[in-house]
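Got a structure for you, questions after.
Left out: one protein chain. Kept in place: all the others.
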Amino acid sequence: MKILFFGQLRELLNVTELQLDATPSDVSALLEHLSAQNDQWRQYLSSDSILVAVNQTLSDKHCKLNEHDEVAFFPPVTGG
Amino acid sequence: MKILFFGQLRELLNVTELQLDATPSDVSALLEHLSAQNDQWRQYLSSDSILVAVNQTLSDKHCKLNEHDEVAFFPPVTGG
Amino acid sequence: MIKSELSANLSPNDYISVQHDDFDLAHEYRNLANNSQCGAVVTFCGLVRDMNQGNQVVALELEHYPGMTEKSLMDIINLARQRWQLGDVRIIHRVGKLSLNEQIVFVGVSSQHRTDAFDACQFIMDFLKTKVPLWKKEQSTEGEYWVNARQTDQQQVKKWIS
Partner (left out) sequence: MIKSELSANLSPNDYISVQHDDFDLAHEYRNLANNSQCGAVVTFCGLVRDMNQGNQVVALELEHYPGMTEKSLMDIINLARQRWQLGDVRIIHRVGKLSLNEQIVFVGVSSQHRTDAFDACQFIMDFLKTKVPLWKKEQSTEGEYWVNARQTDQQQVKKWIS
């Protein structure tokens, strides 16, 4: 499973992309898995405003995940 | 008093501009004065959709008139 | 008196032109985008299209009321400036004979915020369509006729007034 981070979240975590061998059942489980790394990750990933895209489509915490999914986390968008 | 006609009304009456020596008290009186010319004028000038501008400002039949006013009659506008 | 009230609310960069000649969108846009306080530029261009009210249009002729046309456009900019925070406003309307696909009208608005620019540009077009003394005569394959005013344009204006 490929995990991507963008914008300020990418900077805070200091990670652009990571490959996960595990396959959490849904986005919530993935967030819990990532947050277990350390307290900073838990803090940054617990923000209510963080958005998630599964396979490049905006999604939510209940979205089921599969082995080859691409999951991205990012702050609210500010283009335009 | 200068009277102007535009668009289809100008074509129907076959008049672009006329100078009136009389000074009707308001637009209604002016319309009655012009309509008295002949039945065709009465017919064309009686249309509900005709607009009037007094001194280049959209106005209505109750607008008072003065000697040196410029009054224009025309159909609904269709620019843009 | 009315005149000075009006011009008080026009920006020195506002531009109104009623002209026979064609206009250049790029030139108009450059003037609007020139304002470093404005993050948004909205433009509208109206073109002679091939079908209108069921007829195959070949060309059209635009008649106007010289003087009042310009004054009405100024009044509309004035109204728009009372409602929205605008940078510059530019309006060009062509008159005379126009062929298929030719440009008829340009309205451009710059503003700090996009919603103001969008709303003001649409407002100006809605008022232009119903309040400015311009009349179209179309030449179609079915002959020559004066274009009828559309009820939907009247309704469009009422949305801003209510």
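Each chain gets a letter, A, B and C, in the order it is written, and its residues are counted from 1.
The definition used in the following text is that a residue touches a chain if its C-beta (ideal position, glycine included) is under 8 Å from a C-beta of that chain, and two chains touch if they have at least 3 such contacts.
The model shown is predicted, which means the values in this text are computed figures rather than measured ones.
For the chain excluded from display, the touched partners among the shown chains of the whole complex are A, C. Touch with the chain that is not drawn comes from one residue among C:36, C:82 or C:162, which is C:36. On the side of subunit C, touch with the chain left out of the figure occurs at residues 24-26, 29, 33, 36-52, 100-101, 103, 112, 114-115, 117-118, 121-122, 125, 152, 156. Contacts to the hidden chain, counted on subunit A, fall at residues 4, 6-8, 10-11, 49, 53, 56-58, 72, 74-80.
Everything below uses one rule, namely that only the chains that are shown with their structure count from here on.
Chain pair with the most C-beta contact pairs: B-C. Centres computed as Cα averages put subunit B at a distance of 25 Å from subunit C. Centre-to-centre separation of subunit A and subunit B, using mean CA positions: 71 Å. Taken residue by residue, subunit C touches two or more other chains at no position, since every residue touches fewer. Residue positions of subunit A with contacts to 2 or more other chains are absent.
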